[in-house]
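One protein chain is absent from this view; the other protein chains keep their places.
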Amino acid sequence: MSSTLEIQSPPRIAPSWLARYQAVRTQSTALCAPLLPEDTVVQPMIDVSPPKWHLAHTTWFWETFLLREYAPGYQVFHPEYAFLFNSYYNSLGSRVNRADRGTLSRPALADVLAYRNHVDAALAALLAKPHELPATFFELLELGLQHEQQHQELLATDIKYILSTSPLAPAYLPISEKANVQAAAPVASATWLPVPGGICRVGFQEEGFCFDNELPAHDVLVAPFELQNRLVTNADYLAFMEAGGYRDFRFWMGEGWDLLQAEGWTAPLYWVQKAGGWYRFTHHGLLAVDPAAPVTHVSFYEADAYANWAGARLPTEAEWETAACHFNATPEGGTWLESNALDPQPLPADADPSACHQLLGDCWEWTYSAYHAYPGYSRAAGALGEYNGKFMVNQLVLRGGSCATPENHIRISYRNFFHADKRWQFTGIRLAR
Amino acid sequence: MSSTLEIQSPPRIAPSWLARYQAVRTQSTALCAPLLPEDTVVQPMIDVSPPKWHLAHTTWFWETFLLREYAPGYQVFHPEYAFLFNSYYNSLGSRVNRADRGTLSRPALADVLAYRNHVDAALAALLAKPHELPATFFELLELGLQHEQQHQELLATDIKYILSTSPLAPAYLPISEKANVQAAAPVASATWLPVPGGICRVGFQEEGFCFDNELPAHDVLVAPFELQNRLVTNADYLAFMEAGGYRDFRFWMGEGWDLLQAEGWTAPLYWVQKAGGWYRFTHHGLLAVDPAAPVTHVSFYEADAYANWAGARLPTEAEWETAACHFNATPEGGTWLESNALDPQPLPADADPSACHQLLGDCWEWTYSAYHAYPGYSRAAGALGEYNGKFMVNQLVLRGGSCATPENHIRISYRNFFHADKRWQFTGIRLAR
Amino acid sequence: MSSTLEIQSPPRIAPSWLARYQAVRTQSTALCAPLLPEDTVVQPMIDVSPPKWHLAHTTWFWETFLLREYAPGYQVFHPEYAFLFNSYYNSLGSRVNRADRGTLSRPALADVLAYRNHVDAALAALLAKPHELPATFFELLELGLQHEQQHQELLATDIKYILSTSPLAPAYLPISEKANVQAAAPVASATWLPVPGGICRVGFQEEGFCFDNELPAHDVLVAPFELQNRLVTNADYLAFMEAGGYRDFRFWMGEGWDLLQAEGWTAPLYWVQKAGGWYRFTHHGLLAVDPAAPVTHVSFYEADAYANWAGARLPTEAEWETAACHFNATPEGGTWLESNALDPQPLPADADPSACHQLLGDCWEWTYSAYHAYPGYSRAAGALGEYNGKFMVNQLVLRGGSCATPENHIRISYRNFFHADKRWQFTGIRLAR
Partner (left out) sequence: MSSTLEIQSPPRIAPSWLARYQAVRTQSTALCAPLLPEDTVVQPMIDVSPPKWHLAHTTWFWETFLLREYAPGYQVFHPEYAFLFNSYYNSLGSRVNRADRGTLSRPALADVLAYRNHVDAALAALLAKPHELPATFFELLELGLQHEQQHQELLATDIKYILSTSPLAPAYLPISEKANVQAAAPVASATWLPVPGGICRVGFQEEGFCFDNELPAHDVLVAPFELQNRLVTNADYLAFMEAGGYRDFRFWMGEGWDLLQAEGWTAPLYWVQKAGGWYRFTHHGLLAVDPAAPVTHVSFYEADAYANWAGARLPTEAEWETAACHFNATPEGGTWLESNALDPQPLPADADPSACHQLLGDCWEWTYSAYHAYPGYSRAAGALGEYNGKFMVNQLVLRGGSCATPENHIRISYRNFFHADKRWQFTGIRLAR
């Protein structure tokens, strides 16, 4: 999701398309509503895009792939926007260097919002006559909605990073009761749940939409294994830190250890040590670390080192998917972008030791599987072929969605992917053995 | 002025201090009035500071050097601002890395403007009782005004650079009649005016304020020389370009030639070649290059290469100052920040071949003199000692002020200085031989 | 092998240990015999180590892991050598920064050769009384021999790179008849050979030595597939080049495309276009590209792009190993370091269309499998635990050995690994579908 999105959707005409389009679009602007115009411009590191850019790029996507193709007589909002808001599609021409997104104060936020309105009106007009539209239009419509939801998650994580860079530790939202309350009691110890192995089918096998990287479904041989029944908590992780985990190279991948030393890592991203203990930067500013909540904002290197220290390991993506099927994981009851009034944070797990918690929602779970094409995968033709295929090397798969993922955006077969060093997403750790 | 400011001012109590303070302060905010909040945040290159930062840093200067010292019971506006808005004073503690100024969306523009109001009110209260203030207060008051004027010039040039980075070529101000009119006729050919040499006294010798780098006044031996009676024009410079000036290493300093190749320079900063010829980015967006106007936004390397190509050379700063005295240069009639409703651009020279034009105003003139301390110079004690002295190596002196300099900020003895590669100031070329 | 080596060897006492030790050690110095002292010092890129360093580092390995542990009264040759010639073992203290290996002219080559003699004498003395040595000694002895062979391959490839940087294109060896003769006829077209799938056992399952990364043997599910019966040739690859393969982003991984543009890649490493066509730098200087020989010195990105262009794909490592078992691949008849008088180059395949050629030897074959731990893998305790485990992320597996691999160093289960951008090894392409 550092980039990427792809389609594999049966076209369909449903009475709710317009309502769904508008709901998704509104969620993007709602995420930016608490921001000042100043916040929407900056890019404090290369992985982060300015919120103004996200609002415009998602709009460019609708304009480029749907309106220019299917809306007769559509007038592009501004001829330069294709250059300004293309993300990475070589098929669609040159574009602003990714590292320079944060130098562009113009177009202004107001212009970008006007761009959104312009495009939304044109889409609404099209959707008023759905029977005149071909099936491929609805495939692209579905893709556009999924794409916009992916950028909603990035908006949530990029906004957090942007605000974190100020020494003022500004709050995105005023503090809520819920956010500041620590768990009354420590979370229960993790238990190990057995998962039977065998020849397991992985990949998308349902009706409906999925990205192309979830296809084709195929069999893999999985040996029986055990999985922990919840995510690793801050208390668990603090034990690793206090045991010298960040000072002992034996737990670390070589490239992770080099990075740790170069960057001076001693804790997850956003953690700050103060007199009273450890704090972390949140959407409400600095708050005390909650021992019961899942640890988040860790790189693969940290997740892997923690697992080594704990005498366990990370699951493979096939194991994760097999377990999620085995435990009948569903989005219900998980922690999602909508769970907490746009204030994403992972929450402590339920105490039931026999159930498997938090598989969907809360934190993306690092797996020890490289993000490669499934056997038989092929890239789509045209610009959409650039979405997923070209990223299928040098990254790792994450599974399960997070507290910043829109709830109806997730699936058990969903494959997210990031480089091993990334920490600004809501990434977490689940152990296997 | 890439940094720097210093004091050498007889203290005095004048009825107009408050009015002058308010006039200077108002000019800073007036310069930012045409901007959107988005424009005030970004830092597209390290030399440029966000306008919001300029507005805050100048305010921090008043708070730090005057209010904290002389206003009993003064409450600092925010305890973190000293860290956020210190520019380069090691004496005053750590600060935001210069390259990271553009990542800080907070404090917001509105907060910075409130900071300005807070400080202005406290200053006004102090100035209501001038007889209770010591002489040193007025020295610092003068320095603060000069400092704020220096940042006004930087505001003008930084705003230009910021807006230039957008492919939309946004206009800072709507186009005025004046800006878009090309000179009716070509400017007259430059003439050579003789300047007698001898033992000349340079440095500040008047009453009133000057920076410490203009002191002490001292004698230098200057051989008789000739100076051109006007700045090099765009037409002159185009001849150099068309003669292959950017492709022939023989005209260039070695480090300049390497830079030209690495950066792909083929024209001054802001120039763009289009179907109809050369255009340049201005405060009004893209406008055609006016052949009669002085060439500007050239580095020392380009100024020097042009001079070599023209069979001439750049003057030394002693020559420049001697000539300015000889020709009785005064600010009147020059082109200044106030000349054109905050729309800075150098203008064509008067046609009189016997007079020396544009010595003050229009463009800072590169000299072939390193920015070194004058004989007998000594740094001031305390934090103010960091203003000028620590920059006195590896830079070159520029003289005369520019169309972005406040008119009452200039003097014949004024020494500005930049590294040889800098182009975003209104720098120009005058030939000597 | 960019680093790394590990042990899993039944200890044994054989009459031939000393002879084998001496044969291996002699091969290392023989590889350096054609070099001048000057050639043994330089490091023209970070992946390449100076030959002098290889000679010393392999010696340090014997001294550190065997002599210091098992030779009573052994005197280290020089106390600083542990710092100078440790490669990457954090367990064994600080060391010369890898990028700085090429700045050290001292110790001189003669000193390094004396170091080798000193250590060889001590080892020979130990091996004179094998019955006094414990089983673990022989495990380490085997590991040391394997380690030294790995560095022999690096010596061959690093020497090639070092000599290639001189515009004189110096020859490591005088030209031989064999090297310069082009294949009389074009190589036969590649054929597709079917490989049955099923649950296949991969990993080391024999008697004898293997590295820890080949363990444990385990089952994987492999779908039936087809494999080409020979490596991709220079003629094949030229067709890709001539079809615009290096100019069409659609064939490339995103990171590969960015690299191609940044580096200006238009052909494999060492290829030079001259009037008469394509040449390549070899151990004999510049020679014409032989259309019938396997293409080599390609990155994973190039191998993958070629496969995409050809409508095929790279095999996974499980597929490769399954095929190698299926076709009973053996080292006999392959092209190895010893095949051609220390003059490594891959040779054209036999013409039989029904056999599978070149699986072992000639070129390391890029697979589309990340270099990860096998299920159940665990790192060894102590310094030797750093050899393989810490590299198991962000690299890709290569299989089969090359013309620079010592013949008795290879196995079907052998896992080599490099980052996707590396080209200076003898890497090649085999297609699957």
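Lettered A, B and C in written order, each chain numbered from 1.
The definition used in the following text is that a residue touches a chain if its C-beta (ideal position, glycine included) is under 8 Å from a C-beta of that chain, and two chains touch if they have at least 3 such contacts.
This one's a predicted model, so the numbers in the text were calculated from it and none came from an experiment.
The chain not displayed here makes contact, within the full complex, with B, C.
The omitted chain makes contact with just one of the residues C:73, C:93 or C:167: C:167.
Contact with the undisplayed chain is limited, among C:26, C:91 or C:105, to C:105.
As for the chain not pictured, it touches chain C at residues 36-44, 52, 78, 80, 83-84, 96, 100, 102-110, 162-163, 165-168, 170.
Seen from chain B, the chain kept out of the figure touches residues 3, 88, 90-91, 199, 218-221, 223, 249-250, 252-257, 300, 304, 368-370, 372-373, 375, 379, 385-386, 390-394, 396, 420.
Everything below uses one rule, namely that only the chains that are shown with their structure count from here on.
The touch graph of these protein chains is an open line. The rotation that brings the Cα trace of chain B onto that of chain C spans 180°, given to the nearest 5.
At the interface between chain A and chain B, over half of the residue numbers involved are used by both copies, so each side presents largely the same positions.
Put simply, the chain nearest the middle, going by average C-alpha positions, is A.
Inter-chain centre distance (chain A to chain C, centres taken as mean C-alpha positions): 39 Å. Centre-to-centre, using mean CA coordinates, chain B is 60 Å away from chain C. Within chain A, not a single residue touches two or more of the remaining chains.
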